[in-house]
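The complex appears here without one of its protein chains, the remainder shown in place.
Chains: A and B, in written order; residue numbering restarts at 1 for each.
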Amino acid sequence: MVFQALLNGLVEASVIVLAAMGLSLIYGVKKFPNFAHGDMMTIGAYFALWTTSTLQAGIVVGLIVSMVFLAILSVIFEFMIFSRLEGRGPVAPLIASVGLALILQNAIRVAYGTGQITYGIPLPDSWVSGLYDPLTGQQVWINPLQGVVPLVFAFIVVLLITFILQFTKLGKAMRATADNPDLARVTGIDVRLVRYATWALSGALAAAGGVMLGFRLNGIQPLLGSSVLLLVFAAVILGGIGSPYGAMLGALVISIAQNLFFPFAVLTNTPVQFVLIVPFGIMVLVLLLRPQGLAGRPLGFDLPPLRAELRKLLESFSHSWRRLRG
Amino acid sequence: MVEAVGVVADLASFGALVGIFAMLALALNLQWGKTGLFNAGIAAFWGLGAYVASMIVTDPVPTALARPGHWGIDQAAFPSVFGVSTSFTVAIIVAAIAAGVLAFFIAIPTMRLRADYFAIATLGFAEIVMNVFVKNLPGVTGGVEGITGVPRPFEFGSEIWKTNLSYFLLIAIVTVVLFFLLERLVRSPWGRVLQAVREDEDAAQALGKDTFSLKLQSFVLGAAIMGLSGAFFAFWLRGVSPPPNSFTAADTFAVWVIVIIGGSGNNRGVLAGAFVVPFLEYFSVRAKSWFDLGEPLATQIFYFRLIAIGIVLILLVMWRPQGIFPEPKHVAKRPRWVVGR
Partner (left out) sequence: MTTEGTSILRTERVTKAFGGIRAVDGCTLAIQPGKITGLIGPNGAGKTTLFNLIAGLYAPDEGSISLRDERIDGRPPFEIVQKGVVKTFQIPREFRNLTVLENLMVASPGHPGERAVSALIGWKRVWDREETIRKKALDILSLVELDRLSDAYGSELSGGQKKLLELARTLMVDPKVVLLDEPVAGVNPTLTGKLLGIIEGLRDRGTTFFMIEHDMDVVMERCDRVIAMHQGRPIAEGEPEEVRHNELVMEAYLGG
């Protein structure tokens, strides 16, 4: 049972990781949490649908077209909106992204209504993988299309992103800009270009994530992306904002932890609906105890350790109490 | 005559909702406009207040197969004053306190975070409270179905317009009193030091101010007001239900919209802005009959309204972030009604 959970977690992570990497990149370069990221995923999913149904193309073509489309759209968003909010701190673009999310989500509702639509791809039944759970001796299941495809795809994309970030001039420029935009500018990096490129990449990843998610859930609906947005945030925060590798790790940990909850729930007789406490609980814990996440990038603001803060608070309470008593 | 009564009932109901959102917006204005705490967990404080109030004014419903039960209090235990049960007064007070307590525990670990991290953290906490706990405790909160049969403080049976109107007047009074109290608070030494903290926390600390405690006071007070609003919302809706029916992130964003439109930091502007969101809702529902719309436009108008809100939000942030009404510059003034002895 545990092994199955691990495998399911891995597959789910492969869906989340795409969106998480995109979100992490934007957070690192543009320095704000993109609350429209979930709805960008949804747009990607629906655009793939449009491509397959209107253009009668296969889902693969749909995926690629959708990624390109959303990359372009993201660049437009940066041009029209976010570039004008530079230098004003994280709250202004955050609010703008909320507005954008409202627009995207409801544009989909206008175009497609609120019902669930599938890609219409026939799925084979889950087949046994030949792997055995060492504890229970049972065979472990994975669906070739819904399970293997996202895994393989995510693997390829991760390699691609790694290659871009590590070995291309653009990738290095992106990393430098995320680390220290002023220094990057001074060393001759075209920061504007980096920002557009990051948006394009993030958009493409969001689209891919949306399509994979719709694929895996076997249906898309207007809340597709936004319903997993907090989950994606949890992965990004756990991994460390601005670090796509951290986001990968974060997605893995959270998806696996979430799936491990099910055997745990069975064992301890906890109702299954409490599963959501895992990703949110992890996120909140990370924010409290280690806000820079696993990859530990600098926060950009001062933060004394929580224990010291709590101790100070306790001291000020006892101080006020003493004063109260006179 | 019948039509006029219907219109009154309608408008009163709309007015009550405006008051409820006005309370939320005034509270957020205190937390964010005056103190700089960007609260993205409004739905949780609002929802908790609504749920607590609902549980206090309804009898307990045991868990049954047909519907999940919920906690409650035997209404016979509450004495009546002027024919109105005191359970409502208790309910709104306890709802406010409950929301304040929740805020206290959430704020202590999260308040030191930068604004965007704080928003994500409060959003996460709100999800945990509403989507994980409230939604999934059938014997306590009514689970996925929520609580129904919540009465209004003044019931006039079939004369709906009287019920609605009296309720609207109640909310209006509470909102106005709240407005004046908050304005008083803002013009006090506390408001002044809070302004200093918001402008430059380090400088305020360098003057010996316990900025953490000050911010905590503001956050808890704001949350208590949100709980109060939640209680009134529960009476208005005559029930509560968990997300995704109510108390979602969308509601939180709606309150943001009101405060941003009205002008962050300006209570008067916020009151004006509080008309916008319920009005759009009201308009979308009525548009079908007013303009004789067919489908799909009749349903789509709801989405267009949200798209419009999104566009307005983006435009405001880009071009007029201070909102429509700018923040007033104030001096701490001695209130006229404080008379020396």
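Everything below uses one rule, namely that a contact is a pair of C-beta atoms (placed from the backbone, for glycine too) under 8 Å apart; a residue touches a chain by one contact, two chains touch by 3 or more.
The model shown is predicted, which means the values in this text are computed figures rather than measured ones.
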{"item": "Option from B:Val8, B:Val144 or B:Ala196 whose C-beta touches the chain left out", "value": "B:Ala196"}
{"item": "Selected residue (touches chain absent from view) among B:Arg67, B:Lys209 or B:Lys288", "value": "B:Lys209"}
{"item": "Positions on subunit B contacted by the hidden chain, ascending", "value": "181, 184-185, 188-193, 195-196, 199-200, 202-211, 214, 217-218, 221, 329, 331-332, 334-335, 337-338, 340-341"}
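Keep in mind that, in the parts below, only the chains that are shown with their structure count from here on.
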{"item": "Centre-of-Cα separation between subunit B and subunit A, whole angstrom", "value": "30"}
{"item": "Subunit B-touching residues of subunit A, taken from the complex the two chains share", "value": "32-33, 81, 84-85, 88-96, 98-103, 105-107, 109-110, 113, 230, 233-234, 237, 271, 273-274, 276-277, 280-281, 283-284, 287-288, 291, 299-301, 303-304, 306, 309-310, 312-313, 316"}
{"item": "Residues of subunit B that touch subunit A when the two form their complex", "value": "38, 108-110, 112-117, 119-121, 123-125, 127-128, 131-132, 135-136, 210, 212-213, 253, 256, 260, 296, 300, 303-304, 306-307, 309-314, 317-318, 321"}
